[in-house]
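With one protein chain held back, the other chains of the complex are shown just where they sit.
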Amino acid sequence: MTYELGENRYGKSRIRLVTVRRGPDRHDLRDMTVAVALEGDFDAVHTSGDNANVIATDTMKNTVYAFARDRLTGSAEVFGLELARHFASYPVCSRAIVDLVEHPWRRVKTRDGEAPDAFVRSGQHSRLASVTVDRSGGTDVVAGIDDLTVMKTTKSAFTGFDRDRYTTLPEVDDRLMATKVRATWGYRSDMATAADFDFDGVWKRTTQALMESLAAHFSRSVQESIWIMGTAMMDAEPSIEWVRMVLPNLHHWKVDLAPFGLDNPAEVFVSTREPHGLIDATVRRRAAG
Amino acid sequence: MTYELGENRYGKSRIRLVTVRRGPDRHDLRDMTVAVALEGDFDAVHTSGDNANVIATDTMKNTVYAFARDRLTGSAEVFGLELARHFASYPVCSRAIVDLVEHPWRRVKTRDGEAPDAFVRSGQHSRLASVTVDRSGGTDVVAGIDDLTVMKTTKSAFTGFDRDRYTTLPEVDDRLMATKVRATWGYRSDMATAADFDFDGVWKRTTQALMESLAAHFSRSVQESIWIMGTAMMDAEPSIEWVRMVLPNLHHWKVDLAPFGLDNPAEVFVSTREPHGLIDATVRRRAAG
Amino acid sequence: MTYELGENRYGKSRIRLVTVRRGPDRHDLRDMTVAVALEGDFDAVHTSGDNANVIATDTMKNTVYAFARDRLTGSAEVFGLELARHFASYPVCSRAIVDLVEHPWRRVKTRDGEAPDAFVRSGQHSRLASVTVDRSGGTDVVAGIDDLTVMKTTKSAFTGFDRDRYTTLPEVDDRLMATKVRATWGYRSDMATAADFDFDGVWKRTTQALMESLAAHFSRSVQESIWIMGTAMMDAEPSIEWVRMVLPNLHHWKVDLAPFGLDNPAEVFVSTREPHGLIDATVRRRAAG
Partner (left out) sequence: MTYELGENRYGKSRIRLVTVRRGPDRHDLRDMTVAVALEGDFDAVHTSGDNANVIATDTMKNTVYAFARDRLTGSAEVFGLELARHFASYPVCSRAIVDLVEHPWRRVKTRDGEAPDAFVRSGQHSRLASVTVDRSGGTDVVAGIDDLTVMKTTKSAFTGFDRDRYTTLPEVDDRLMATKVRATWGYRSDMATAADFDFDGVWKRTTQALMESLAAHFSRSVQESIWIMGTAMMDAEPSIEWVRMVLPNLHHWKVDLAPFGLDNPAEVFVSTREPHGLIDATVRRRAAG
């Protein structure tokens, strides 16, 4: 044959799952979007239309809902581990990848305290979890946060960069820095697969370290910000091996008010979305040696 | 001539405005999307290409940024009043409409308290303000909230509805009710144009009344929920003359887990976006008499 | 009671309907998004949770699919008429509104001609139809086109407009004019309710008149363009009583290449989406008299 199958995977995306746990005093609400993908021995599916080895993506969806009945009792990561191990146990599979996006809700606050059964979608951000299990049991757990829109109104500069014939950008020692954070981080496999690993606690402390660092540091570039925030996150959590951030630089341009007889001491800005800078970097622990 | 000009308006939309007020101890951040629209004597513009009466939409944009320099010191509504009165003062204008969508940010919380110069976009919802001023000075101020996603996990039923040959929906006395609230309300003009009207305070109390009511009431339909929540908002704030809500009914379907040997006591749901119910109703004070 | 119900309507939105007619030689594909809304005597639903008069939005959805089985044989407008008349026949209803958005597909072109059973989504635009039927049988039929993105690369100017202290825009006698057309038009009721009214033919001729006019005319403003194109559409089709267009002015800014030692004779532009002008105008036949 002239052709061969290269890299391939398939699965079900956008499985929208909401669970309500109905305790005696109050309800607990979870809201996730789940995606399942499988890799394995799928050559015959592609090349000869032989579906014997195909786990239907509809079956994947059913499995997610069935597992949600009594196995979604802890963190998104633990639920992902259950699912990924299940899918990796199909003999045809070499690798199962389960991606979970958890959408945060909080209880409505009333004058009598928190409502037991009324909720409001809180925040634009979402929590990410991604679990990969391979045929031999090897396991990767990645956590993250997405769509976290933040701004520093000072302590951000951009100077000393290369200038060539196409450079017109002035140097600025005080600018707005705005971005929509997508940060992911990888856990040490031995720790993440331990029965008592506290995924929720680590996630909270890691994102708090991110926010603390965001507020505290002086940024000479978005690149340096990733380094500073990423290392702060690993300082806070020894279980984290690497941090990756993909940060758009959402430019805010100071409006020239001089034509209207007004000054603008960096108070009035145009917020823009395109074009935007895009900075993608991974920071990791240095291997001992 | 065979044809004539009917209703018309024009203006500038999606004016993205960010302001930073740089106090000695901390910065204040505002983030708005503004739209300006004018109605007036624009027949010749359309029918004979005579632009003498046209205020360019670019000029509208400039005006918004110029006014933001020193007149955006209070609520979105007051800023809108300043802008709408300015545009309504052009002789050609019969009516100026300024719509403002304010995007909420909160300070980053650190172990040392709130950051003075680092912010995070909070919530999916936005605050709405719309100000209309006509040639004679007549003024309407409308406030609102948009994109407020909420869910009641009980105290919602839907029974007793009409059944015909196309009806298959079972009656349910306990269901999830999820919606993305868009609520707007109109203020009494005499109160809203008083110099000391507390737009921010009223907005907070009104939306708190909405949330309290959302959590407390038993809903026999989305329509009844609008009535209950709308009247609660007007009970809380005498300055409000009417409340309008446009609520999608974002259906959550209970998953049938029986094929997998599992029960589902209303714990596992599919969250859907289309199709959705859409309920649009206005509740208003009854005229005395 | 202190409060009363004001304007209200409810219904089902985003009903996604695809039909395949399986002829002996080839299939025909239709793709629509339908919304149904009802107005009527719904006071008790809102104020006392009495659902006896409620036609469930789920029933509306079922009705759309059931009617699609054998009544979607002609134009979107005729299907909308069938649906709207059905809903308006409920005694509780004073008015039924059916909005249809038809998404165009075309057959895949192969070397052997058009494929009988393979289709490609053609164009970004969609066809609009909106039918309103009231209790007394009064009927309005509106047609339209949406999301039709067009550009004129010359024969567009903008000069002679008002200048004040906030005006910085230079006059230009040759600019790009780009917009995403949303145009709707209303038919004479007597013609649109005649059994043999050719909705498809009229739609094609009307949109062709729009395109011819778009290409041919010199535009001194977007407002004038609406007048010119709208009157051309009514010239072409006597059944049309009015045309409304809502046109964003999607600005294209000429890039200043002088810093790089290059001229720019209106060849290189930045395409922008925000802010944008927004022009909304209706042109109608002048009443005889």
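To keep things simple, chains are lettered A, B and C as they appear, and every chain counts its residues starting from 1.
We take it that a residue touches a chain if its C-beta (ideal position, glycine included) is under 8 Å from a C-beta of that chain, and two chains touch if they have at least 3 such contacts.
Worth saying up front: this structure is predicted, and the values here are computed from it rather than measured.
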Name every shown chain in contact with the chain that has been left out of the document. A, B, C
Listed residues C:L214, C:A232, C:M245 or C:L278, member touching the removed chain: C:L214
By the document's definition of touch, the residue of A:T19, A:N62 or A:T207 touching the omitted chain is A:N62
Which chain C residues would touch the chain omitted from the figure, given the whole complex? 16-22, 27, 29, 31, 62, 65-66, 68-70, 105, 108-111, 115, 117-124, 148-155, 176, 211-212, 214-216, 252, 255, 257, 259-260, 262-272
What residues on chain A make contact with the chain left out of this view? 1-16, 35, 37, 42, 45-59, 61-63, 66, 90, 92, 158-162, 164, 166-169, 220-224, 226-227, 230-231, 234, 242, 244, 248-249, 273-286
Applying the definition given at the start, please give the residues of chain B touching the unseen chain. 165-166, 168, 259-261, 273-274
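By our rule, only the chains that are shown with their structure count from here on.
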Considering chain A as a copy of chain B, what rotation angle in degrees (nearest 5) results from a C-alpha superposition of the former onto the latter? 180
Distance from the mean Cα position of chain C to that of chain A, given in whole angstrom: 39
Centroid of chain A to centroid of chain B, CA atoms only: how many Å? 30
Two or more other chains touching the same residue: where does that happen in chain C? 166, 168, 273-274
